[in-house]
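A protein chain is absent from this complex, but the other protein chains hold their places.
All chains are identified by letter, namely A, B, C and D, in their written order; residue positions are counted from 1 within each chain.
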Amino acid sequence: MLDSLALAVTVPLLAALLVTALPGRVQTLGVIGAIATALVSLRVTVQVWQHGSLRSDPGGWGAPLGLALQADGLSAALLAMAALVALAISVYATGYFREGERRLHFWPLWFLLWSALNALLLAADLFNLYVTLELLGLTAVALGALTGQREAVAANLRYLLVGLLGSMTYLLGVVLLYAAYGTLDIGLTGAAIRPGPVASAALVLMTGGLALKAAIFPLHFWLPPAHANAPAPVSAVLSALVVKAAFYLILRLWLDVFGAIVTPAAAGLLGLLGAAAVIWGSWRALRAERLKLLAAYSTLAQIGYLCLFFPLLQATPEGPARDDLLAALVLMAISHGFAKAGLFLAAGLVQHSAGHDRIDELGGTAQHLPATTFTIALAGTTLIGLPPSGSFIGKWILMTGAIATGQWWWILVILIGTLLAAAYVFRVLSRAFNEAPTPRRFVTQASTEVPALLLALTSAVVLGLGAQLLWRLMGFGVVA
Amino acid sequence: MTLLLFLFDLVLLSTLLVLAIAALTSPEPRRAVMFFIAFGLWLALVWARLGAPDVALAEAAIGAGLGGALMLAAARRAARRQREGKADQDDDQKSS
Amino acid sequence: MTAHLLYGGAGILLFVLGVWSFLVHEALLRKVIALNVMGSGVFHLLIAIAERGSLPPDPVPHALVLTGIVVAVSATALALAMGRRLEDEDDAR
Amino acid sequence: MNRPAKLMIGLLLCLFALVLLWVFHVALTQPPGARLADLALASLPLSGVTNPVTAVLVNYRAYDTLLELAVLLAALLGIWSLGAATPGFQPAGSALAAMVSWVVPLLILTGGYLLWVGGYAPGGAFQAGALLGAAGVLLRLAGDERAGLPSERAQRRLAVAGIAVFALVGLGTMVAGTGFLTYPQRWSKWLILLAETAATVSIGVILAAAYAGGKPRSRASDGATP
Partner (left out) sequence: MNFDTLLPVGIVLTSLLAGGFIFLVKEESHVLRGVLNLSGAIVKLLLVGVMIWGVYHGHVYEARWTLAPGLELVLQADALSVLFVTLSSVLWLVTTIYAIGYLEDSPNRSRFFGFFSLCVSATVGIALAGNLLSFVIFYELLTLATYPLVAHRGTAEATRGAKIYLAYTMGGGVLLLIGAIWLHVLTGPVDFVQGGVLSGSAPALEGQLIAIFVLLLAGLGVKSALIPLHGWLPQSMVAPAPVSALLHAVAVVKAGAFGILRVVYDVYGVAYASSLGLLTLLGILASTTILYGSIKALSQDGLKKRLAYSTVSQVSYIALGASILGPIATVGGMVHLVHQGIMKITLFFCAGNYAETLGIHHVSQMDGVGRRMPWTTLAFSVGALGMIGIPPIAGFVTKWYLGLGAVEANAHWVLLILAASSLLNAGYFLPILYRAWFRPPPEVWPAEHLHAGRFETQGTLLWPPVITAALCLIAGLFAAAPFSPLEWAQLIARREHGL
C-alpha cells in the first residue's frame, strides 16, 4: 500500500537528505534522485488520469483534525509539468554545474525545492500551504543567490523579504478563516464559507500575499532582477515553476475556497492587473538589454495572461465553456512553464558561450549554437502564442471566452501583448543572424542543449497537439 | 475581580505594544534588537497568561532567544561598520 | 468577548505596525525585525483565538504557532546571512 | 523615502488596521463554529502522548512538522551556500569561559528533560532543540568558531538525521500498511519519541550551525582568527 501522494513529497526530500549527507557522490545521486522524483510525480498524474482525484491523510486522522494531501486534475497536470521540467533542468544542471563547490550547494537545495513544489501542489490544508510556501521561498532564494555575485545576492535578498511579507499576509488571512470557520482544510472551508467581511478580508489578504509571490502587477518589482541574475537552471525553475506555484495557489483558493464569495468586481480587478502586466511586462521585455532580463519580464506578461482568465471564469456559468476556460488556463500555464524553462536554459548557454547575454551583441549565435537558437525560437513561438504551441490554443479559448462573455476589451490587450511578444522574440532572433561561418553540427553540447531543446519543443508542439489530454486529465467533458 | 484582570491584561498588552514600537522605531541597531528581545520575552509571558506554555517556551527560546542572538550579531556588525564609516553603503542594497 | 477582542486586536496592531516598519525602513536589520513583529502579531492572533471558548485552549493553533516560529527564525537566519554576505563584499572592496 | 510618502503609508495602514479590527470583531461575534479543540482533545488518548500540543505537532499534523524541519535545513543549506563563516570573535574572558563551562552542560541536560516531558507537559523537540542550539550560541560567543559542532561531514549528517528519521518512520508506517506517518497505536509513543529525539539533535545542530553562519571551515584554519 504505497501512498503515491506522500511519496511525491518524501522521495525528493530523501534525495535532498542523501545529497546533503553524502557530498562526495552528489552528481550520481542527483541524477538518480531526479529520475526517481520525476517517476513518483508522474505516477500521481497517471493515477489521477486513471481514477480521478486522489486524497490521502498522513497521520490517518483525516480533516479537520489531521491534514490531507490531495491531487485533482489541476494539481496532477501541474505536477507532471513540474516533474518533466525539473527533470530536464536536472540533466542540464549536471552539465552546467561542473565545478565542485556550487554543485555541492545546488543539489540539496534543488531537491528541497522540488519537494516543496510537489508538497504545495498536493496540499489540501491552508496552513500546510504556508509551510510549503516558506520552504519553496527559502530554497528558491538560496538557489537564486548561488552565483554569489553581488547583484544576485541583493536581488534575492529582496525577493526573500518580499516573499516573507507575502506569506505573512497570507497567513493572516488563514488565521481569520480559522477564527471564523474553525477548520484549515480547503474543502471544508470552502463548504463553510459565507459572504461577509471575514471572508472578503481573508480573500484580499491571501490573494494579496500570494500576488506578491506570483509577481502579479504591480507587485512584480522584485522578479526581474532576481530571475535575471540567478544561475540559468535556477532562473528556469524560478520562472517556470516557482512563480507558477504561487499563481496556482491563487487559482486554487479562488476556485475551491472563495468560489462562493468572489464578486465580478474582484475578478475584474485581477483581470485588469493582468492586462497591465501583459502590456507592461511585454514592453519592458522589448526594451530589455539582456536576454535573461527579457525572459524575466516576459514572465510578468505571461502571468498577466493567466490573470485575464479570472473575469471570464467569473462571468461564465458552470458548464463546458467554463471547463474549457479552466483547461485553457492550465494549458497556458504549462506551456509557458516549458517554454520559459527552455528559454532560460538556452539563455544560459548563450551566456556561457558568448561570455555575456547582451542582446545587441549576440550576432552569430544562430551559427555558433544552432540548436540553442532553435530552442529560443521554439520557446518564443510559445511566448508569442503562435500555433501549434499550447499557448495558441490557450489564447484561442481565452479570446473565445472574451467574445462570448462580451468582454471584448481583453481582446485588445491580448492583441497588443501578442504583437509586443513577437517584437521582443524576433528582436533576439534577428540579432542572432549574421554572416558568421557555418556550424559543423546542429548540437554542440548534448547534455545541456538537448534538455533545453526538448523543453521548448514540448511547449511549442507537443502541448499544442496533445492539448486534449489535459481535458481528459482534468475530467472535463467527453472529447469527441 | 474581572475588572482587575482586565486592567492587568491591558497593562500586559500595552507594554507589549510599547516594546514593539520601541523595537521598530529605534534607529540604533543594537538598541532595536534589545527591544525586540524584550518584546519577544514579554510576548512569551503574555502567551503563558493565555494558556499556551508550550508556545511561550518556544518563543522565549527560539523567537526571542535564537532570533535575537542572530539579530544581535548582525547589529553588532552594523554598529562596527558604522564606527568604521561604512554605513553609507549599508542601506543601498536594501532599498526597493 | 472584550478581552478576546483586546488580545486579538493587539495581534492585528502588531501586524500592521510590522508592515508599516517594513515599508518605511530601508536597512535590512530593521526590515527583518519588522517581519518578525508582523509574524508575532499573526501568531498572537492565533493564540488569542485558541483561548476563545471553553477551557482548555485549542491546541491546534498552538502547534501552528510553534511551527510558525521555527519557520520565522529560519527565514531570519537566511536573510541576515545574505545581508552579511553583502556587507563582507562591500568591506572587501 | 520622503516624509509625505511615509505619512501616506502610515495613514493607509491605520485605515487597514481599523478595517482588520472590525473584521476580527465580526469574526468574534459570529457563533463560533465547530472548534478543533474538542476533537483534538478527544483524540488525545489515541495519539500516544498526553500533551495536546505535542500530539498536534507530531501526530495529527506530523506532516507539517516534517516540512518544517525541511525549512530549517533549507535555511542552513542556504547559509552555507553563501560561503565560509566569518572569523569568530576574540576568545572570551575567563569569567565567560567559566560560565560557559557549566551553563552548556546544564542547557543540554535541560534540553533532554524538555524533550522527555514534551510527551505530557509543556516542552518537546523544538524547545529542546532550541536549548541545544542556545548551547552552541554560547560556545560560539565564548570564542569557539564552530560553536561546539563537529566536522562539516558530521554536521551534514546530524542536520539531516532528524528529518531522515522522521521521513523514514513515515514511510515505514506506510509500508507497514497503516499509512504515511500513521503510527500504529501500540507503537506510537516510542515512534514519536524516536522521531522527536532525532529531530531535537538536528534542530540543535542546525540552529547552532546557522548561528555560526557560513560553511564550516576545516580545523586547520582555526588559528587564523584576527
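The definition used in the following text is that contacts are C-beta pairs under 8 Å (C-beta built on N, C-alpha and C of every residue); 3 or more make two chains touch, one makes a residue touch a chain.
Predicted model, so just to flag it, every value in this text is computed and none were measured.
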| item | value |
| --- | --- |
| Partner chains on view for the chain not depicted | A |
| Residue in contact with the excluded chain [from A:27, A:47, A:400 or A:444] | A:400 |
| Touch criterion as defined above, residue of A:327, A:428 or A:473 at the omitted chain | A:327 |
| Residue among A:106, A:130, A:297 or A:471 touching the omitted chain | A:471 |
| Contact with the hidden chain (one of A:2, A:191, A:415 or A:446) | A:415 |
| For chain A, residues in touch with the removed chain | 320, 324, 327-328, 331, 366-367, 370, 374, 377, 381, 386-388, 392-393, 396-397, 399-400, 403-404, 411, 415, 418-419, 422, 426, 429-430, 433-443, 464-465, 467-468, 471, 476-477, 479-480 |
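Operating definition for what follows: only the chains that are shown with their structure count from here on.
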| item | value |
| --- | --- |
| A-D compared against C-D, more contacting pairs | A-D |
| Chain A and chain D: spacing of chain centres that average the CA atoms, whole Å | 30 |
| Approximate Å spacing (C-alpha centroids) for the pair chain C, chain D | 16 |
| Separation of chain B from chain D, taking each centre as the mean of its C-alpha atoms, in whole Å | 19 |
| In chain C, residues with contacts to at least two other chains | 8, 13, 15, 18-20, 26, 28, 31-32, 45, 50, 52, 56-57, 60, 62, 66-67, 69-71, 73-75, 77-78, 80, 82-86 |
| Residue list for chain B, restricted to those that touch at least two other chains | 54-55, 58, 62, 66, 70, 73, 93-94, 96 |
| Contacting residues of chain D [partner chain A, same complex] | 19-20, 22-24, 26-28, 30, 32-36, 39-40, 43, 59-64, 66-68, 70-71, 73-75, 77-78, 80-83, 153, 156-157, 159-160, 163-164, 167, 170-171, 174-175, 177-182 |
| Touching residues (chain side chain A, partner chain D) in the complex | 1-3, 6, 9-10, 13-14, 16-17, 20-21, 23, 56-61, 64-67, 69, 105, 108-109, 112, 115-116, 119, 125, 127-128, 131-132, 134-135, 138-139, 141-142, 145-146, 148, 153, 176, 179-183, 192, 196-198, 201 |
| Complex contact set, residues of chain A against chain C | 65, 127, 130-131, 134, 137-138, 141-142, 145, 148, 150, 153-154, 156-157, 160-161, 164-165, 168, 171-172, 175, 178-179, 184 |
